[in-house]
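One structure coming up, written as C-alpha cells, with questions to follow.
In this view, the complex is presented without one of its protein chains, the others remaining in place.
Each chain gets a letter, A and B, in the order it is written, and its residues are counted from 1.
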Amino acid sequence: MSAIIFEVKDVQYSYPGKFPALCGVDMTIRSGEKIAVIGANGTGKSTLLHLLDGLIFPHQGQVTAFGERLLENSLFDEKAAHHFRRRVGLVFQNADIQLFCPSVREDIAFGPLQFGVEEEEVNRRIMDVAQVLDIHHLLDRVPHQLSIGEKKRVAIASVLAIDPDVYLFDEPTAGLDPLTVRHIIDFMVNANRRGKTIITATHDLHIIGEIADTVYVFGRNKRIVRGGSSESVLNDRALLESNNLIHIHQHHHDGKEHVHQHLPLEQHD
Amino acid sequence: MHIPDGYLSPATCGVFGAAMIPIWSAASRKVKKTLSVRQVPYLAIGAAFSFVIMMFNVPIPGGSTGHAVGGVLVAILLGPWAACIALTVALVIQALLFGDGGITAIGANCFNMAFVLPFTGYYVYRLISSNSPAGSRRRVIAAGAGAYVGICVAALCAGIEFGLQPLLYHTANGQALYSPYGLNVAVPSMVLGHLVVIGWVEVLVTALVVKYLQKQDAVFFEGGRS
Partner (left out) sequence: MSNALHKKRDFIERSMLSALAFLKDATLSEECANRKGFLQSLDPRFKTISFLAFLVTAVSLKSAVLIGSLYGLCLLLVFFSRIPLNYFLTRTLLFIPLFSLCIVLPTLFSMVTPGEPVWSFHVLGINAIITRPGVDGALLFVVRIATSVSLVVLLSLTTRHSELLKVLRLFGVPQLFVLTVSMCYRYLYLFATMVENIFTALKSRVGMVSRHQHGQNIVAWNIANTWNRTTQMSEEVYMAMLSRGYTGEPQLLSEFHATLKDWFWLLCALIICAGLFYRGHTL
C-alpha cells in the first residue's frame, strides 16, 4: 500500500454568504492513484479540489496532506507554503484565471521562479515543457490571443513547470476539441505512469476510463454518494442517472427512432 | 483630463512627479496593510476596471456623449489609497502603451486624477453619507456629490497647472513656451467646462453605478472592509 497523501475527514464548507458547498466528505488518496470526482454542476467538485490545494479551508472537519493538517495559519509561513505548494499543482477550470501574466513564457516561469529555482534552470524548464505540450510557437504571445485549447495547454504547462507530485485537474476537457482532449488525456496518463497522483473533477464520463481507477460520485446533497472502481461506478446506470450524469436522448437511426440512455460505453443496436 | 506631453514645462512635470512620490509610498504602505498578499491581483484587476470605465461612452442631455474618469467611483469601491494606486496603474498604461496622456506629464496627471480626484470625492462622499446604511439613497446622492466636487476640484488643479505655464515659462519677449493661456483663461475654461458639462458625466456614472451595486448587494472594499 503506497503512502497516504490526502486524508479528508468529514469536511464541510460553505462559500461566504452562500449555500453550503460540501456537507461532510470523507476520502483517502494514496500516492500514485488515479482518481476521478464526478458529479453534476454545483455538487462541490471544484470546492474539493480547492480544499486539497489549500486555497480554502473547511469550516468543519479537516484535510491532511503529506501527513500534516492543512491550516490557513500554517500556510502563512513562506517555507511551509512553498513546501506544500511545490508538491501539489491545480489546473483551474478557467484558464483565464490561471494565466495572469502578460506573456505565456512568464506564466510558465512564474511557478518555478516563486519557488526559488535559478533562472537558467527556469528557462530550461520552459523549453522542456513547451516541447511536451507543443506550445513552443506560443511562448511570446499574450494569453488573450490564444484559443481555448491553447490556453488550456499553457495552463497545464504552467503547472508542469513546477513538477508537482500531485496534479489536481478541474474540468480539464470542458469545451475543448477532440484532438486537444486527446493530448490532455495522454498527458495525464503519462504523468500517472511517471508516478504522479492525479485527481480529476469532471462531469465528462467519456474520459473516466482512461484517467481514473477510482471514482467518487458527488450528489446533490453535496456528499459522496458512491465511491469505487471506475468500472463498477460507470456501470451503475441508475446511480448515474439519478445524479444527473447521464441523460436520455432520442435520435434517428436508419429510419427508426429510438430512445436510450446516453452512456460513454453505449452500444447501438 | 489627460494632459499630453508639451503642455507643461519639464520643471512643472518634475515638481508634480516629486509630489507624487511620497503619496505613492504612503498608498503602498496603506495597501500593504489592508490587502497584504492580495494586493497585486486586487489592484491589477481594479486598475483594469478603472481603465474600462474610461472606455464607456455616457449619453448626456443634448444628444452627445462623454467619458468619465471614474476616479471617485473607484475610491468608493476600493478605498482612496488603493484607488490611488489602481488609477495610477491605469494612467501609466494609458500613457506608455497607448499614447493617451503624456509620459513627462504623468506626475501631473496622477496628481489630478489619481490623488486629488479620488481623495476629494471620497471624503465628500463620507461626509455626506455619514453613518447612513450601506443601501440607502443618501449614499447614492453622496456618491454623486463626491464625484461632482472631485472632478471639478481636479479640473481646477489642471486649470492652474496650465495657467501658470505662460507666467513662469516664456521667452525673453514674453512668448509662451508651453500651454499658452494664462490663469485668467485656463482656470475658468477648465472649471466651467466641468461644472456645466463634464462633471455631470462623472456624477451620473458614479451615482448610478452605486445605486445598481446597492441593488445587487455587491462587495465594497472601502479600504479593506467588505
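Going forward, a residue touches a chain if its C-beta (ideal position, glycine included) is under 8 Å from a C-beta of that chain, and two chains touch if they have at least 3 such contacts.
This is a predicted model, so every value here is computed, not measured.
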Which residue from A:D10, A:E119 or A:D177 sits in contact with the chain not drawn here?
A:E119
Per the definition of touch given earlier, which of A:R86, A:R153, A:H183 or A:K222 contacts the omitted chain?
A:R86
Absent-chain contact - pick from B:M1, B:I23, B:V69 or B:I85:
B:I85
Contact residues on chain B toward the hidden chain run 4-7, 9-10, 13, 28, 36-49, 51-53, 55-61, 63, 65, 70, 73, 77, 85, 89-90, 92-93, 95-99, 102-104, 171, 173, 175-181, 204-205, 208-209, 211-213, 216, 218-219, 221
Which positions on chain A touch the chain that was left off?
50, 53, 55-56, 78, 81-82, 85-86, 89-90, 92, 94, 96-103, 105-106, 109-111, 113-116, 119, 122, 140, 142-145, 158-159, 162
